[in-house]
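What you see is the complex with one protein chain gone and the rest in place.
So, chain A:
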Amino acid sequence: MKLDRRMFIGTGAAATASLAAPMLRADGHAKPRVVVIGGGAGGATAARYIAKDSEGAISVTLIEPTRTYYTCFFSNLYLGGFKEIGDLAHSYGGLAASGVNVVHDWAVGVDRDARTVALAGGGSVGYDKLILSPGIDFVEGAVPGWDLSAQNAMPHAYKAGSQTELLRAQLRAMPQGGTFAMVAPPNPYRCPPGPYERVSMVAHYLKANNPTAKILIADPKEGFSKQALFEEGWAAHYSGMIERIGPDFGGGDASVDPVAMTLTIDGDETPVDVCNVIPAMKAGRIAELAGVTDGNWAPVNAADMSSKADPDIHVLGDASQQGDMPKSGFSANSQAKVCANAVRGALTGSRVFPARFSNTCWSLIDINDGVKVGATYEATDEKIAKVDGFVSQTGESAEVRQATYEESEGWYAGITADMFGA
């Protein structure tokens, strides 16, 4: 078991040829080496673009423990019954075929002086440039009564896969007229509209299968992303089902008891049937171990996503603290391409173009009722700064909402092809 934990996939010639490179090169530097930690929206994209665009001139190693990546994006649609779990699953075969060495293991440490990454399975991989895109971990003690050992009783489902399956099973097993509770996270967190799209999808399921059930949200935030659109949709589709308790009424003071299955808001204890606890977040732990975090997140330079603590480390996606971009898969993918261009330029002298970023987040409120919010961003000396944006309007026609939803399906196919290769 221990021996196979560290496995290499990819049998193509390109994969095998570059596979040996990181191990053989001590100081000879035949080929520059890039190591990417985390094969999600940021890391998979960066690895693929560097391998593809450098055409073999750079050896790219991706370290990712799981063999199947389940996207968080569209995982709410899975809860609502619009997708099956297989629709969210992606393998790393396409990356291996683009020439990336995919190493299925955990990175457990970074030695910045020796420029090596230590692996859980033993051994280490040397780098010239290191890219970290480990996503998020949860802040300990953020929701009193909850810690990771309670995640089976009260799932977060904020990393997709078995947690999402568990939450869906619990939703479907709820007694008639029961209560689905959510403890929403404080800012900043991954996918600002995510909890509210989730509430919409849970409501969609309950309306058809358990119409007397209730949804109770404890929310520490005054307002949230696309709030007017969600509230309009909730009133139109799920009238009377959803109650959100904001900070004015103690929504910021929530604790849980995963054994008794209760949620206490501002001293008021309520028995609940399902409790989706989404705690406060921070950068994936390896960022902290690499010493590039300041507080919960890893500050970066906007022009190339390089860490403010180490010019040879870049941090992408949710883990980075970059400025105005929301923590989304779209943002991570956008940042990865800017970073890939800069890293390739630094290692091979290829042309480096000015950074440009964009993001659009679609959310589904009910069947064929899609909304979106988007913006463009540029790199300034201080941060990634928003340039311009748009958001869906309340009162839009059913046709526009349906077209927006269909566009989101197109986006999902597009971004996953862009991350993993077609």
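Keep this in mind: a contact is a pair of C-beta atoms (placed from the backbone, for glycine too) under 8 Å apart; a residue touches a chain by one contact, two chains touch by 3 or more; residues count from 1.
Throughout what follows, contacts and distances are computed from a predicted model.
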Checklist entry - When you check the chain that is not on display against UniProt, which of "Cytochrome c", "Molybdopterin synthase catalytic subunit", "Protocatechuate 3,4-dioxygenase beta subunit" or "ABC transporter ATP-binding protein" does it turn out to be? => result "Cytochrome c"
Checklist entry - Of A:Glu55, A:Glu140 or A:Asp388, which sits in contact with the chain we cannot see? => result A:Asp388
Next on the checklist: Of the residues A:Asn76, A:Ser200 or A:Ser334, I need the one that contacts the missing chain.
Outcome noted: A:Ser334
Checklist outcome for this item: Those residues of chain A that touch the unshown chain are 49, 53, 330, 333-334, 337, 341, 351, 353, 356, 358, 360, 372, 374-376, 387-390, 397, 399-400, 402-403, 406-415, 417-418, 422
